[in-house]
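Here's the structure we're looking at; comments come further down.
Only one protein chain is missing; all other protein chains are in place.
For clarity, chains are labelled A, B, C, D and E in written order, and residue numbers in each chain start from 1.
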Amino acid sequence: MDTLLQSALDNLISPMVLFFALGVVAGWLKSDLAIPEPISKGLALYLMLAIGFKGGVELASNGLGGTVVAAMALALALSFSMPLLAYALLRAATRLDVPNAAAVAAHYGSVSVVTFVAATGFLGYRSISYEGSVVAMLALMETPAIVTGLLLARRGMSEAAGNRAPLLSADVTREVILSSSVVLLIGSLLIGWMTGKDGMTVMAPAIVDPFKAVLAVFLLDMGLLVGRRLRDFRAVGWSLVAFGLYMPLLGAMVGLITAKAIGLSLGGMTLVAVLAASASYIVVPAAMRISLPQANPAIYVPLSLAVTFPFNLIVGIPLYYAAAQWIAGM
Amino acid sequence: MDTLLQSALDNLISPMVLFFALGVVAGWLKSDLAIPEPISKGLALYLMLAIGFKGGVELASNGLGGTVVAAMALALALSFSMPLLAYALLRAATRLDVPNAAAVAAHYGSVSVVTFVAATGFLGYRSISYEGSVVAMLALMETPAIVTGLLLARRGMSEAAGNRAPLLSADVTREVILSSSVVLLIGSLLIGWMTGKDGMTVMAPAIVDPFKAVLAVFLLDMGLLVGRRLRDFRAVGWSLVAFGLYMPLLGAMVGLITAKAIGLSLGGMTLVAVLAASASYIVVPAAMRISLPQANPAIYVPLSLAVTFPFNLIVGIPLYYAAAQWIAGM
Amino acid sequence: MDTLLQSALDNLISPMVLFFALGVVAGWLKSDLAIPEPISKGLALYLMLAIGFKGGVELASNGLGGTVVAAMALALALSFSMPLLAYALLRAATRLDVPNAAAVAAHYGSVSVVTFVAATGFLGYRSISYEGSVVAMLALMETPAIVTGLLLARRGMSEAAGNRAPLLSADVTREVILSSSVVLLIGSLLIGWMTGKDGMTVMAPAIVDPFKAVLAVFLLDMGLLVGRRLRDFRAVGWSLVAFGLYMPLLGAMVGLITAKAIGLSLGGMTLVAVLAASASYIVVPAAMRISLPQANPAIYVPLSLAVTFPFNLIVGIPLYYAAAQWIAGM
Amino acid sequence: MVQLYRKKRIEITVEAARARAIIEMIESVGAKGYTLVSEVSGKGNRGVRNDAHLSDVFRNVMIIVIAAEEIASRIIEQSPGLLENYAGIVVVSDVEVIRDEHF
Amino acid sequence: MVQLYRKKRIEITVEAARARAIIEMIESVGAKGYTLVSEVSGKGNRGVRNDAHLSDVFRNVMIIVIAAEEIASRIIEQSPGLLENYAGIVVVSDVEVIRDEHF
Partner (left out) sequence: MVQLYRKKRIEITVEAARARAIIEMIESVGAKGYTLVSEVSGKGNRGVRNDAHLSDVFRNVMIIVIAAEEIASRIIEQSPGLLENYAGIVVVSDVEVIRDEHF
C-alpha cells in the first residue's frame, strides 16, 4: 500500500497532471495555444463513450448484483441531498444572495465527468479495478441536483415580490435528462453491457489503448480553460474560494462513508468520493442560465472550474484514494 | 455457414448497429447529443481513406486480373442504368412529378459509402475477404447516375414550356467527378496499391486496428442525423417510403446476379449487392440542388437517409450476404 | 548505406509523400476535398505534442550533455543570422523592396515544423536516431528570425519619410514567444523529459504507433493548401521562386557544417540541415502581418508554402540526408 | 424593374441560452422567418462573452428578422421582458426587400 | 474630418448551393467586393435550414455587398431570376462608407 505522499507525488508527475499544468500556465500567460473547440468537444465525447462502454462490459462480466441497485439509489440520494448541505454553508459562510447560493449549491450536488475519468486513470496506474455500477452513478448524479437547486432558489426568492419564481420547465427537464453526457454515458454503458467481451475486442484498440493519452491531451485543454479564468477569482471572492476547497472534502467524506456502507470496493469507494467531491461546470451552468438567470455565471463557473476542479485533480484524487484505503482497511 | 437469422441477429447486436440505434433514439428524442460537424466530416474522410487504402493494398497483392476491368465496367453500367429502373417504378407507383422522380432515381443509381463501409465491417467479423476492385467500383458508381437522372428530368420537362431545362454544366461535372469522396477513395486506392505491404505497415496502426470502433462512432452520428429526420416522413409519403424499401431489394438482386456473372467472390458479391442497393445522400443531393433545383430536397434526402440507409444497415446487409452465400453455393 | 537516388526514390513512394502529392493534385484541380480546419489544426497540435514528448523522453534517457547547450546556442545563432544572408540575396537577386525583402528573410531564418516532422519520419523509416536536443532547437529557431527581419526593415525604411517604422511591440513579442507551437513543443519536451520511460508507456499508443499515418494525413492537407496556391506563382515571380529553391540549399549547407561542428549524430545533422533549410509559413506570416503590414502576404506565404516546403519535402530531405552521410563519413 | 418593399430589420444579439425563447417569441408574433448566426462573441454590460467551450453559457448568437412594421413592433414590445436578466441587445433598422411574399 | 460616401448595402441570405452563382453575378455587374458569412442557419418559406452535416443542401450563407446605387440596382434586377427555385432573400439598406476607392 503506497503512502499518501507517495501517491500524491506519483499523481503530480503523471503526464495527465503535467499536461494540465502546462495548459494552466499557457492559459494564464495568454498563449494562443488552443485546442479547436470541435476537437475538445470530440475528446469529451470520446472519454464519456469509453468510460461508459468499459463500465458496461464490467457490469456484463460481474453481473448485476444487489449493489447495482443500491449504487443507483445512493447516486440519486447524494445528488438530491448534497445541494442542501452546500446551500446551508454558502448562506452561512459567504455573502451570496439566494439565487446565487442556490445555483452554486446545484453545481456541487452534480458531478464533473472529467474529474471522474481522471480518477479512473489514477486507479488504472495502480491497476485497481472498480465496479461498473459506479459509471451508472456518474450518469445518474448529473441532473437531480438541479431540481434541488431550483427548489431552494424558489423557496428563498418567493418572498421577494415581482421575482419570476424560477421554474423547471418541461423543456428544461427534458434537456437536462437527455443532455449529451447522460445519454452517451448510459447508452455506451448499455451497449458495453449488451456486447460484453466481444464488443470490447472491437472497441479496445480505440477506447482502451490510447485512453490515457487522450485524457492527458484533454486535460491540457482543461488547463487552458482554467488558466484563462484564473483572473476571474476577484469576481468570486475569498470566502467563496474557500468554499470551493472545503466543500469537496466534505462531499468526499460523505461519499466514502456511504460507498463503504453499500459495500463498494476500494476503487468504487474512491470514485464515489470523487463524484461527491466534484462539481459540474457544463450541464448545471447551462441549466441554471436558462432556469435561474438571476444567478451570475461569472460566479459559479469559475468557482467550479477554476477552484474545485484543479483541487480535486491534483490534491483530491490521491487524498480520497488514501482515505478509501484507510477506511477499507478498517 | 451461419443461417440468415443467426447473422441478422449477430449484426443487430454488433456495437456498430447498437451505436447507430443509440443515435436514432437520441436524435428522435431531441437530445442535444451531437458529434461536432468537423469531427464527423473527419471520421467520414478517415473511413474513405482507410477503405480505399486497404482496397489498394489488396489489389497490389492479388494483382490486376481481368475481373478488375470487368468490375469497373459493371460499376459504370449499374450506376448509369439503375436510375432508369428506379424512374420507371417511381412514375408508375408514386405521385412524384418528373423532376422529383428523376432526382430520386439518380440517388438510387449512386451509392452510400457508409453502407459499403458498414458491410465491409460485417464481412470483417466473419473474416470474409473481398476483391480490392470492389472498392474501385464504389468510387466509380458515385457519379454516373447523376447524368442519367438529369437526362431523365430533361426529357420529361422539355415539354413543359418555360422550364429551364436542367443542364449538367461543365462546372457541376467537374465538381461531381472531383468530389471529395471520389478523389479520396481513388487516391487512397492508388497509394495503397503503389505502397503495398510496406505502406500498410505504416498505416495499419491508424487505419486497421481502430477501424471498427471509428465506424461505430460514425454510425452513432449517422443515427443522430436519421433520428432527427424521422419526423420528415410525412413530407415523403408512404408510397415513396415503400419504394425506399423495395428498391434496395431489386438493386441488390441485380447486383448479386451481375457480380456472380463476372465471377466475384462471396465477399465481392455481397458488397456489389450493397452498392446496388444503397442510395447516395451526400454527393447526389448536392448535385441535384445545383442542377435540378425544381426537385425538392425535403423528399430525396429523408428517403435516402432515413428510409433506405437504416434498412440496408440493419436488414439489408445480412440479407444480401445470405443471398450471396446461397448463389455462391449454386 | 543507401545511395542518394535510392533514398530519394524510397522517399518519393512513401505514403507520406504520396498523400502530399494527392493533396497537391486535388487542390490544383479545385476538388472539394478538404480536411475540416479544426481537424487539421488538431493534427498539427498532435504532431507537435508527439515530437516534443519523444524528444523529451530521448533527452531523459541520454541525459543533458554539453551538446544540449551547444545545440541551443546554435539554434539561436542560426535563426538570428540566416535572415541577413537571405536579405542580402533578395536585395541583390530580386526586385523586392525593403519591407518585402525583410519579411521574406525572416521566414527563412525561422523554421517549418511540418518539414522537421516529415524529416523525423524519413529518418524513422531508416531507424536512424537523433538527439532530443534537436527538438529543442526546433522550438528555439521559430522566433528570433522575426526580430532580425524587423530590424532589417526598420533600417531600410527609416530613410523613406512618413513611414511608421515597424516596431516589435511588447504584445507581439509576447505573442510570438508564447505562440502555440513554441509553447506546445517546449511543454511536451519538458513533460517527456520529466516522465521519461513511464510517461512514454502511457503516451505511446497514441503518439508513437499511429504517428506516421497521422503525418501522412496531415501532409494530404498540406498538399491541398499547396495545390490551391500553385496559381499564386505569378504574383511571386521567377527570380523569387528561384530564391525559394536555392536558399534552402544554402541554409542546409550552413546547418550541416555547424551541426557537425557541435558534434551531432547523423540524424541530428540531417535535422539541423532541415531546420536551416525550411521556412516558416504560420508563425512568421502572422507576426509580419501585425508588425510589418507594408509587406505583402501574397508574396511571402506562397513562396514559403508552395515553393520551399514542397522542395524540402520531396527533394531536400533525402538530399540533406545524403550530404549528412557524406560529411559524417569524412 | 424589380419591385422593392419597405420592411424592418431587427438584429438581436443575445446569449445562446436565451436564443430559443427569443425565436419562439418571433414566430409567435407572426414573423415568417428568421436568420441565425451562431458563434458570435462580443462585449457589453455583462462583460466579455467568447467562450464556446463550456456549454452555451458564454456564447452569443445573432438573430436577424425581416418583418413588416407591425410585426416588428410586436417583437420590439416583447423583447425587454425576455431579455431581463440576460445579456442581449435589439437593433432595428429600415430596409427594403424583394419577393414580398416571403415576409 | 473623414469623408463618408453614400452606398447601398445588400444582404443576401441564400442556400449554400446557390452562393457561387450569386457571387459570380455580383462580380459580373461590377461590384468591387463582397463579404461572405458561411454557416448561417434560419427559417423561411422553404422551412428550417440548419443541417451542415449533409453537404450544403440544408445550409445557408449570407453574402453582403456594399455598392453604389447603380451597381446595387443591377444586383437587385438579377436576383429574382437567380433565386427562382432556391431558398433566399435579398435585403437592401442605405449606408455610408469611408475609403470610397474600395467600392
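Some observations on this one:
We adopt the following convention: contacts are C-beta pairs under 8 Å (C-beta built on N, C-alpha and C of every residue); 3 or more make two chains touch, one makes a residue touch a chain.
In this text the structure is predicted, and so the values were computed from the model without any measurement.
In the whole complex the chain that is left out makes contact with C, D, E. Touch with the chain that is not drawn comes from one residue among C:21, C:136 or C:305, which is C:305. Residues of subunit C in contact with the chain left out of this view: 37, 40, 221, 225, 228, 281-283, 285-286, 289-290, 293-294, 297-298, 301, 305.
Residues touching the missing chain, restricted to subunit E, are 1-2, 4, 7, 9, 27, 32-39, 64, 66, 93-99, 101-102 (touch as defined at the top). Contact between subunit D and the absent chain runs through residues 13, 37, 39-45, 50, 60, 62, 76-77, 79-80, 83, 89-93.
By our rule, only the chains that are shown with their structure count from here on.
Touch-path distance (fewest steps) from subunit A to subunit E is 2.
Common neighbours of subunit B and subunit E under the contact rule above are absent. Interface note: subunit A and subunit B, two copies of one sequence, contact each other through mostly non-matching residue numbers (shared numbers fall below half of all numbers used).
Of all chains, the one whose Cα centroid sits at the greatest distance from that of subunit E is A. Superposing subunit D on subunit E by their CA atoms means rotating through 120 degrees, a value rounded to the nearest 5. The most distant chain from subunit D is C, comparing centres defined as mean Cα coordinates. Averaging C-alpha coordinates per chain places the centre of subunit A 35 Å away from that of subunit D. Subunit A and subunit C have CA centres that are 41 Å apart.
Residue positions of subunit E with contacts to 2 or more other chains are absent. Each of the following residues of subunit A touches two or more other chains: 36-39. Chains touching one another, given as pairs, are A-B, A-C, A-D, B-C, B-E, D-E.
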